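Heads up: the structure comes next, in structure tokens.
With one protein chain removed, the remaining protein chains of the complex are shown where they sit.
In this document, chain identifiers A, B and C correspond to the written order of the chains, with residue numbering beginning at 1 in each.
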Amino acid sequence: MQFLSDNAASVHPNVWAAMRAADEADSPYDSDRISAELDDRFAQVFGREVAVLWVATGTAANCLALSAFVPPHGGVVCHREAHIEMDECGAPGFYLHGAKLLLAEGDHAKLTAGSIAEVLDAIRPDVHQVQPHAISITQASEYGCCYTPGELAKIDVLAGERGLKLHMDGARFANAVIHLGRPPAECAGPVDALSFGFVKNGAMNAEAIVFFDPTVADVVRYRRKRAGHLQSKGRFLAAQIMAMLEGDTWLHSAEAANAAARAIGDGAAGRLLHPVEANEVFVRCTAAEREALRRQGFGFYDWGPDAARFVAAWDTREDHASALGKAIATL
Amino acid sequence: MQFLSDNAASVHPNVWAAMRAADEADSPYDSDRISAELDDRFAQVFGREVAVLWVATGTAANCLALSAFVPPHGGVVCHREAHIEMDECGAPGFYLHGAKLLLAEGDHAKLTAGSIAEVLDAIRPDVHQVQPHAISITQASEYGCCYTPGELAKIDVLAGERGLKLHMDGARFANAVIHLGRPPAECAGPVDALSFGFVKNGAMNAEAIVFFDPTVADVVRYRRKRAGHLQSKGRFLAAQIMAMLEGDTWLHSAEAANAAARAIGDGAAGRLLHPVEANEVFVRCTAAEREALRRQGFGFYDWGPDAARFVAAWDTREDHASALGKAIATL
Amino acid sequence: MQFLSDNAASVHPNVWAAMRAADEADSPYDSDRISAELDDRFAQVFGREVAVLWVATGTAANCLALSAFVPPHGGVVCHREAHIEMDECGAPGFYLHGAKLLLAEGDHAKLTAGSIAEVLDAIRPDVHQVQPHAISITQASEYGCCYTPGELAKIDVLAGERGLKLHMDGARFANAVIHLGRPPAECAGPVDALSFGFVKNGAMNAEAIVFFDPTVADVVRYRRKRAGHLQSKGRFLAAQIMAMLEGDTWLHSAEAANAAARAIGDGAAGRLLHPVEANEVFVRCTAAEREALRRQGFGFYDWGPDAARFVAAWDTREDHASALGKAIATL
Partner (left out) sequence: MQFLSDNAASVHPNVWAAMRAADEADSPYDSDRISAELDDRFAQVFGREVAVLWVATGTAANCLALSAFVPPHGGVVCHREAHIEMDECGAPGFYLHGAKLLLAEGDHAKLTAGSIAEVLDAIRPDVHQVQPHAISITQASEYGCCYTPGELAKIDVLAGERGLKLHMDGARFANAVIHLGRPPAECAGPVDALSFGFVKNGAMNAEAIVFFDPTVADVVRYRRKRAGHLQSKGRFLAAQIMAMLEGDTWLHSAEAANAAARAIGDGAAGRLLHPVEANEVFVRCTAAEREALRRQGFGFYDWGPDAARFVAAWDTREDHASALGKAIATL
């Protein structure tokens, strides 16, 4: 019973079916028929014109998106525990040619307009310090918590005042949409680009970068090629994404994952480090308690010396999740 | 009847089967069981210890391999028509942080020890000019021609004398192995790293970078992650590669493609711009002749004003190829 | 009697005087009183508003100027023998983060609208090839030849049609202005940025980057700092430049150098590889002839096996130049 991560889960049957259906040779790169449908399909999701590029990983999505907004001499405000800061081996430094991440604080790995302003206000507006050009937030956050439309609006006001672009790392965007119970457009709020994740939610290796100003995508197309991310059989990536959107598979998958997380979280009342809003559960527990859980067959990561992280995926079995919840409750 | 390229062909049934078999969740990134088998499997292919990294594209494979050998202030000798120069949107400039491609000549897009030396000898050995650090050759070349073991040996001698590393772009390595009829180790010759292509030969989106000095791979692992090319469900890439190697599928696929190309080439005797050694056929023909072929249902690229390029893939039908050969013969 | 280069000549007395006068501590970087005068001073030179940044070298000037116009995934058309291609150790690759130089032909190291168009027209307008963003020309060229205002106008038309920015490497701009006998504004023509050279003409280590759209300079200020080119005692660079402009010292110095070159060229009639327009003289001569000249005390560089290059500087003695001219005439 694995709760290590959602990042290596199985592939959704609908995704498999769509990939198989795309087998016949088509035009290469993103000139195939399926890739051509993406812009319109996402325009339906967000209720406005967008331009969409597929890539194979969230790291590539985040960094290519940011590369459209941040010059090499600029900076990006992000949370101290953001994935781009902690888990991408300096990929933003590579893609942004040495631009700098400017680290801000915030509970539950969420930034606030206030915590962002604190970082911005400490920067001298002279050529000796790196000036901010964008803000990157994660929806749901690295601790599985979600920005409400109201919180996004405040950040947007700040971004507007300071002339900053806004990027959202949506590796678990679907989980946030389910939690918030609002249309995707409201959950993305006012961002300029969204890394719309599918891999953790049932796809194999396809993420979408959604540009809300379609002209921006035309620059990033070159950067995607140049980064070796323009696959020649790109139709298989487009097919994954279309399958996930079709019939709201992406929402159903996230709903299942969130429900499993809640089942775990319900058993961990009083021990939770963060509210369980998406599909991750951070539980205070001792090494001995973790050992006890592992002996019962549960797999998960330690989260420092005094906690554990449990992640539910789209394919997590309900009985596994409730078994884990009970096991934690009886620790 | 498409002969546009092999880069968007269908996926081999064995590859599909292997991917499906890998569906169950496993460890993420390249810590899964299939990825763990790659080094040994390729060691069998080449008869010596190697370290192997999967990536999704040939561009990423080429550039990550070169990044291990060439500092940002260095240069790479390659053919004026090499893929890294002509078709990767400056990806080497990105991955090598501004290092320079030093362009050499050679018939059939093949370098020779002599043409490489000509480039090297023209470089002043001072800090004002970019100094060479590596040579990159393509097997089979961009015109579908192959380096013989003897030709490779001469280039190796030169590389040794000048202290240069040797990289091989093997996007169509399988086709070269078939043509040469020699073991893979001889067809790769003395190179330090090989971009071993599978996508054009039946895989979906998995290429292998083979490092003949395994310690080099350990540096490139960081660069792969940093480039957003470390997929979390990497097992699906490893599965593709293993399926292609299993039972010599990679060789059978290339054999079929080469045979189809020969069938086309046989019809084009007297019109060939380059010997047909791999799976590409470059044919001298007028615009009117090309128009005539297209009217018969053949798809292909113009190659300048006076020629056409026909590419056979692993799944090209024999009857299509011989039909094309006959159509050219009767122009 | 040295004619090796003008790049290590002595420093003009007026420059020395101005530097000494700037000794007293002032505000650091470019916030001193002399740096503050540069924009207006150059506005007088060019008869229009400009923004000017000092840097220590022509390489830095060229690359910082280009960095304002060319994104990392873009390209710069320049002559195959341009300094940025041949003699800057890949500095454009560094400053432009891997952008590519797109090499064009042209007699006397001068581009023409036609030769530029030839390069542009060969580029497929797709994401697989690096797209041009700027053109860089050298006034006077690497062979000491000058673009006439008419030639510049044609290049400008092309640049406008193709949406390209125009940069001029003016390491020897003063020499070109003297030769052309036209106002500086006409000699710079329609360029967007000019690397205005002073070092070869009597300064110690100060060049000016002139931006004809002043807003561009504000971005480059950050890049200059980031490249370690914002000197804290920048007043000494500003002082050098102001001294060179004061009383037309820059023009008098170039006049002297050009006159010396003409004296050499006059003795080399029939042997000249390029017209002598600025301060460089390229002379066809055998190894034995070069040996003869060296025995007479003349220092210079071989220019391949069959030629020699003689460069006159601002401080070249007239008698030395005429002696060299005579020596060549009597070979």
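The rule we apply is simple: a contact is a pair of C-beta atoms (placed from the backbone, for glycine too) under 8 Å apart; a residue touches a chain by one contact, two chains touch by 3 or more.
Quick caveat: nothing in here was measured; it's all calculated off a predicted structure.
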Options C:179, C:226, C:290 or C:309, residue touching the unrepresented chain: C:226
Contact residue for the chain not shown (choose from A:1, A:43 or A:86): A:86
Among A:4, A:127, A:220 or A:268, the residue in touch with the chain that has been omitted: A:127
Contact partner of the left-out chain, one of C:148, C:205 or C:322: C:205
Where the missing chain touches subunit B, by residue: 29, 71-73, 97-98, 127-128, 131, 219, 221-226, 230
Residues from subunit A at the interface with the omitted partner, ascending: 72-73, 75, 86-90, 92-94, 96-100, 127-130
Touching residues (missing chain, whole complex) on subunit C: 2, 4-5, 7-11, 16, 20, 23-29, 32, 55-61, 63-64, 88-91, 93-95, 199-200, 204-205, 222, 225-233, 235-237, 313, 315
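One rule holds for everything that comes next: only the chains that are shown with their structure count from here on.
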Furthest chain, CA centroid comparison against subunit C: A
Copy pair subunit B, subunit C: interface residue numbering same or different (half cut): same
Chain centre separation in whole Å, for subunit C relative to subunit B (CA means): 42
Two or more partner chains touched - positions in subunit B: 88-90, 93-94
